[in-house]
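In this view, the complex is presented without one of its protein chains, the others remaining in place.
What follows is chain A.
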């Protein structure tokens, strides 16, 4: 079963990737095992986001760039506002990378 690897670019994903890199370089872990760890991370992260998270967010901003390639949308926003129930964040420039949710359920 294929997984979305995009969550590896998140903070938690980068921490895991760095940890695995160190352990593979030092020989503690084999590369094959490291890949299995990452695949399991993909699955667990996706599942956690579905089940453990409840919040909703609204995004507004000026669309500077849009790209749709390989079923992945990439948006670059300027002067974007992200609002959820608790707080609001304003950023001058934001990048949104989104994979097709239908691909996972196929």
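FYI, contacts are C-beta pairs under 8 Å (C-beta built on N, C-alpha and C of every residue); 3 or more make two chains touch, one makes a residue touch a chain; residues count from 1.
Here is the rule we use: contacts and distances are computed from a predicted model.
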Candidate names "Pyruvate dehydrogenase E1 component subunit alpha", "Glucosidase 2 subunit beta", "glutathione transferase" or "Transcription initiation factor IIA large subunit-like isoform X2"; UniProt protein name, chain not shown: "Transcription initiation factor IIA large subunit-like isoform X2"
Contact footprint on chain A, counting only the chain that is left out: 4, 6-7, 9-12, 15-16, 18-23, 25-30, 33, 36-37, 40-41, 44-50, 52-64, 66, 68, 73, 75, 77, 80, 82, 84, 87, 89, 91-101, 104
